[in-house]
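Please read through the structure below; I'll follow up with questions.
All protein chains but one are shown in place.
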Amino acid sequence: MNGEAWKRLRKTADSISDMSIRGAGKIARAAANALADLARDWDGQSPEDLLADISKAASILHETRPSAVSLRNGILLTLRDVEKQDSIDGMKELLMMRSDEFISSSHLALEKISQFGAKRIRKGSTVLTHCNSSAALSVIYQAFKDGRVDEVYSTESRPWRQGHITARWLAEREVPVTMIVDSAVRHFMNDMDIVCVGADTITANGAVINKIGTSQLALAAHEARTPFIVCAETYKFSMETLMGSLVEIEDRGPKEVADPLEPDDFPGVRFKNPVFDVTPPEYINSIVTEMGVISPYMATEIIRGMFQITGPISMERGNEDHKWFREM
Amino acid sequence: MNGEAWKRLRKTADSISDMSIRGAGKIARAAANALADLARDWDGQSPEDLLADISKAASILHETRPSAVSLRNGILLTLRDVEKQDSIDGMKELLMMRSDEFISSSHLALEKISQFGAKRIRKGSTVLTHCNSSAALSVIYQAFKDGRVDEVYSTESRPWRQGHITARWLAEREVPVTMIVDSAVRHFMNDMDIVCVGADTITANGAVINKIGTSQLALAAHEARTPFIVCAETYKFSMETLMGSLVEIEDRGPKEVADPLEPDDFPGVRFKNPVFDVTPPEYINSIVTEMGVISPYMATEIIRGMFQITGPISMERGNEDHKWFREM
Amino acid sequence: MNGEAWKRLRKTADSISDMSIRGAGKIARAAANALADLARDWDGQSPEDLLADISKAASILHETRPSAVSLRNGILLTLRDVEKQDSIDGMKELLMMRSDEFISSSHLALEKISQFGAKRIRKGSTVLTHCNSSAALSVIYQAFKDGRVDEVYSTESRPWRQGHITARWLAEREVPVTMIVDSAVRHFMNDMDIVCVGADTITANGAVINKIGTSQLALAAHEARTPFIVCAETYKFSMETLMGSLVEIEDRGPKEVADPLEPDDFPGVRFKNPVFDVTPPEYINSIVTEMGVISPYMATEIIRGMFQITGPISMERGNEDHKWFREM
Amino acid sequence: MNGEAWKRLRKTADSISDMSIRGAGKIARAAANALADLARDWDGQSPEDLLADISKAASILHETRPSAVSLRNGILLTLRDVEKQDSIDGMKELLMMRSDEFISSSHLALEKISQFGAKRIRKGSTVLTHCNSSAALSVIYQAFKDGRVDEVYSTESRPWRQGHITARWLAEREVPVTMIVDSAVRHFMNDMDIVCVGADTITANGAVINKIGTSQLALAAHEARTPFIVCAETYKFSMETLMGSLVEIEDRGPKEVADPLEPDDFPGVRFKNPVFDVTPPEYINSIVTEMGVISPYMATEIIRGMFQITGPISMERGNEDHKWFREM
Amino acid sequence: MNGEAWKRLRKTADSISDMSIRGAGKIARAAANALADLARDWDGQSPEDLLADISKAASILHETRPSAVSLRNGILLTLRDVEKQDSIDGMKELLMMRSDEFISSSHLALEKISQFGAKRIRKGSTVLTHCNSSAALSVIYQAFKDGRVDEVYSTESRPWRQGHITARWLAEREVPVTMIVDSAVRHFMNDMDIVCVGADTITANGAVINKIGTSQLALAAHEARTPFIVCAETYKFSMETLMGSLVEIEDRGPKEVADPLEPDDFPGVRFKNPVFDVTPPEYINSIVTEMGVISPYMATEIIRGMFQITGPISMERGNEDHKWFREM
Partner (left out) sequence: MNGEAWKRLRKTADSISDMSIRGAGKIARAAANALADLARDWDGQSPEDLLADISKAASILHETRPSAVSLRNGILLTLRDVEKQDSIDGMKELLMMRSDEFISSSHLALEKISQFGAKRIRKGSTVLTHCNSSAALSVIYQAFKDGRVDEVYSTESRPWRQGHITARWLAEREVPVTMIVDSAVRHFMNDMDIVCVGADTITANGAVINKIGTSQLALAAHEARTPFIVCAETYKFSMETLMGSLVEIEDRGPKEVADPLEPDDFPGVRFKNPVFDVTPPEYINSIVTEMGVISPYMATEIIRGMFQITGPISMERGNEDHKWFREM
């Protein structure tokens, strides 16, 4: 039996669960790899058994972070059409090929995004960013290397202050960077030439779910006619939302908000600490993906492109995607 | 001859004309059924004759309510590709199959919409609706059964007061419901969590034609950042508008507006009584269809999906659709 | 004793209570007259007694419609500075003079408003009005006589349908008039050249409280860049709101909204029937008063003008106004 | 000589300088008191000498916090018309009276504001506040005691986190309070019924200068049609801005923004730390002052009221105010 | 008789008529001077005769440019309270004093405006202006001298191209200036820090009537959150509009619009050539007057200040102003 392969897969799942593997791209690639690894070593007897085991593995991986859209998409893209193969070998080969494809295209995506997005920034620009998005930073840094960026403003991004990481990362690369508190965004907006952020999830109607505060940047940018662009690999787009699902927004509890030096010193005070907020598409000029720079309203087409669905939108798609996770 | 089949078809046409068959879904399904019924009994000699008769039948049915987009779509979907068959039998079979498909998918659509749409309503919501849309009510009622709806506000919906039907329908199902006059919409908007309405027609650029007053709800919802969703089967989307046609809005005359107790007591007063108004896409967050929950700007793609057009938008499509109705 | 005068005053109070005297101007003038009538016949001994009786009378009148700003203002303007007189005769004379002043200036105001407001309507205009405001109609009719109005649109104004009165009043004067339902306002807004309505109360920060639906007209007019003007005598301005009071909006119960032919046929349905709504000043181009055509943001100055307060806004004013009503 | 009085005045000035006396009201009252104290003990020979000394004292006090509008106004109100007196005694008496007047009216103002403002909050409201304003908190707490407030949301208010003080103050008084980070404001705005903040300075055209982030609350409130009110004593209104001056916004340097645990760990990163931002009047529904609840556009009239200027706006006023500070 | 004085007055009137005296300030001062000149030499017998002659003279001057608000205000301010004098000498003296006052205060106003307005421009600003306003240019030039202006953009200002005069005037003073066509305003708006224009007339509700195109600058500035300020002496404010009058906008015919080289080469083409347009107050941040920098909504108070009307707004004022012109 392939007990070892299962053991490795469960270890990968654990690493995703306990955040030792983290970041939207990394967890998706780890899952794709784990599935290929399992398929490679699988030594069962019938295609039906293989499909059952794949489905089980997919469900184990998916459950580690059930609301992470990149993880879900990584698994679905790895398993696409595998069930249509007749033979065990055909299935294994296709699955391993899909896994490779996903992993390499995921690496390519960031490069494409940095190339496409950098062109959107005019020479001499001051750019505002929020939190710490590798896609947004790759665009900004590419534009800086192309001689287009004069200065970057980074918000602090409470409660985690990922803006500190962003500011240090840019400063190390000698990009002039200024840090401001989150509530100073509107105050400085008229001095910005463009706002450039990342995304956690993008919905079928073009809304962007990202780090709390993103929608305030977008609102202030819209008020001041400052372009607002979002940088995101296509695996951030959520097919689930096409079926009506709302993206649940996690509340991470009081610790991060309360003063770290005196965490218990707020008797009677309640804390709310949502991780993300929702930026509506009307405040977003463009989304920069590896498939091109598009209007947020094209989100549905990006989802179709990601799954290489040739035909028109149809009713069946949604259920099909769920099949891999039904077993659990 | 199949005189009986023609007689039945004309009877169906008459029932649509005189409103004994009414409602967007019902008239479309009746027409699809009538075409299949005619094809089944058709006993002519050549494929050409069959096509000519089908075209004649299509035109008779279409003329009963020439501006009803669902009727037109029901006929076109039933006749899709029939002309590409070589034999009489092939044509008859395809037409009957298409008719069945349309009828059953039309029944399924409402169920899908209620499932998708209900997910858009957050737990504890107060929902505002307008007029009496079965798609909107199916969404609201499903959400109520899922424990998400606390209360529904229904406008009166003058001049016909279909809000009365809506309020009674909800009250019978024990959904807490409050009725308000149409002009109180903005007054209560800040207490609403979401607005949920139906549609008569949806245009290629994403505008929604619906019961007079809908656009005021949408405007007031937009002013107050209250989500506004439209629930509509895909056969409400109009390909004609893609070819530039504006949707004509019927004026139903003074009787409904004047006091029913004293209809003639307005010497010198003119009445205008438009049935519908136009809600622009920028005030619509999502349209809930059986193909998914989409941005209104994806309307063109929904039209393509409805007709299962695989390729890109092209110039030819419009004329092709007209062919069935050229004869009349 | 002047028992007869008290009897007459109470009769006036009853007529205001039971709505046999109604209309903002009429009730205010009736109260002013009743106070003068009481003063004229008063035969007590000391100025203190007179003030006590006046205060009692003021309170009786005020209690008939405690939220009617015109009634309150009519009483306050009649009693202004009366307490500063030394003698009974001085008090009586001043009170009677103030009463006359208020009544005649109230009559003059409507004439001034029609003159000022008519000039705001350009030649060839189509005017939209709502409900049945004598100030708005006097402006529209004056403009019609001046050859500036081509046509008037009147909303139905549910639930009371005062639009019927408006339409008939205009038609009798041969003003071309068209009636529409309340929910058709946005549909027709692009065909309107100006919107002209009345007011029930105007607050210190320039908001207009008027017949339910007014704020929807204002919102739709703002969306379409159609000028929106409010016509109102200065006694509609509320000093109470300067002291922070919100204007309470009466709910008139289900009867007017439910079908008058079948009022009990709504088991389980709740009705909400607010009489007024609040139009924010940013949607109002001008308020036409007898003191001039002003920005709504000048409301505080109009209040000062009404009471002829020469100095700057001060802290004391509010309490002073309350003194007459403390007794009750 | 009155060396002792001068010593005391300089001590007061030092206390204001080194922030041992702080808060808009406290510094203004301390200055008013110091001037009266000096006048009481003054033992010079001529009215001219007295005026020169007063002017010197005024300038000393003013220089401690030259951009603090409350300090400036407190001094100006204390010295109003003193130069018009003929005799030394007349001058001393008027100055001491004005000082007393200012101090007591300043104490009264907060009580008035809490009474007026509390009425603006409807029963059952959830209120959002920012930073730690005594005027805003007095309004919210009064409304809570009146049974109108269900819950208060307090922003953290980086960089100083005065929201911690606010939250504790409310929690101690058993007002249900929830703390959120500054960037979560838009996320929660649809759940708020009103936003209530204080002000540092109010300009002649109605803009409010307040703690950094205030303008983002106002923008998000405006987007969601949530009322936004500002609570401020009249001595926060700046006559200087009527003469064209822009309010300079202090930048408090990097220390407060950088991580307090590792302040030096940001090589190459610049910090910008503005204390205040500017909220434009179009996002403000009302300003609650002790002179009434007004539109922000009435700011000029409040300035006139504060100085009891009876006549119209004129050219001379500005220079007059400057006279006391010319000496330095 | 004082035939010579009449002759001089008529000559002044003619010079205003034929535009040899032009510019809002110049024509107003010329009229004020002409009235004083007439009074000085007047040798009639009775105060009544003097008043009749003054009224006649006022009417002659007013008729030269009946829609020029500065001319009307100059005359009214010169004649203020003259009719209240008992004696001929008293009348003459007051009139001559008023004339002097108006002329000198009009000269002072521009200086004040340049001082106040220059402070509104932040260091390092790029300023956009339109047409050729001496008030706006005095502000911009003062700010340039204060080291606050980096560059000025001037629109061409078709049809008269007064932008050419503006650009040359600035270039002569070594202010860096760039000229753009009128339709490029929105294209460059995001590069502007402030927009600064003049005014022809300001209405009682705060709208600004100025050179055609001004309202497009204001709209584009508002869209981009760029401050928009208007510079205007108080004699540009129109009391007539307080009485409801709309400002008539002159159409100057086809010649200026058609190609000057081929004026007759447009058979069948109609031209419309309005001189001014109307900028609504919601797009104006401040109006810079010699009485201070105010919100446009304070226009009514400026009108009162100009005429030194101490009391509140009242009904009588309008008619009073008309008295001088009734005779003609």
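Note that the chains take the letters A, B, C, D and E in the order they are written out, and that residue 1 is the start of every chain.
Keep this in mind: a contact is a pair of C-beta atoms (placed from the backbone, for glycine too) under 8 Å apart; a residue touches a chain by one contact, two chains touch by 3 or more.
Treat the numbers as computed from the prediction; the structure is a model and nothing was measured.
Considering the whole complex, the hidden chain is in touch with A, B, C, E.
Only one of E:53, E:156, E:200 or E:233 touches the chain withheld from this view, namely E:156.
Among the residues C:52, C:108 or C:224, only C:224 touches the chain that is left out of the figure. Checked against the hidden chain, the listed residues B:213, B:281 or B:305 yield one contact partner: B:281. The omitted chain makes contact with just one of the residues B:3, B:147, B:244 or B:267: B:244. Across A:12, A:183 or A:286, the residue that sits in touch with the chain not pictured is A:286. In the full complex, chain C contacts the hidden chain through residues 189-190, 193, 223-226.
Counting the whole complex, the residues of chain B in touch with the unshown chain are 204-206, 241-246, 280-282, 295, 297, 299-301, 310-315, 317-318.
For chain A, the list of residues touching the undisplayed chain reads 105, 108-109, 112, 115-120, 122, 282, 285-286, 288, 290-295, 297-298, 301-302, 304-310.
To be clear about the criterion, only the chains that are shown with their structure count from here on.
Traced through touching neighbours, the fewest hops from chain A to chain E number 1. Chain centres were defined as the mean of their Cα atoms; on that basis the chain farthest from chain D turns out to be B.
If you average the Cα atoms of chain B and of chain D, the two centres end up 59 Å apart. Averaging C-alpha coordinates per chain places the centre of chain D 37 Å away from that of chain E.
Within chain E, the positions touching two or more other chains are listed as 282, 295, 297, 301, 310.
An unclassified topology is adopted by the chain contact network, corresponding to no line, ring, star or complete arrangement.
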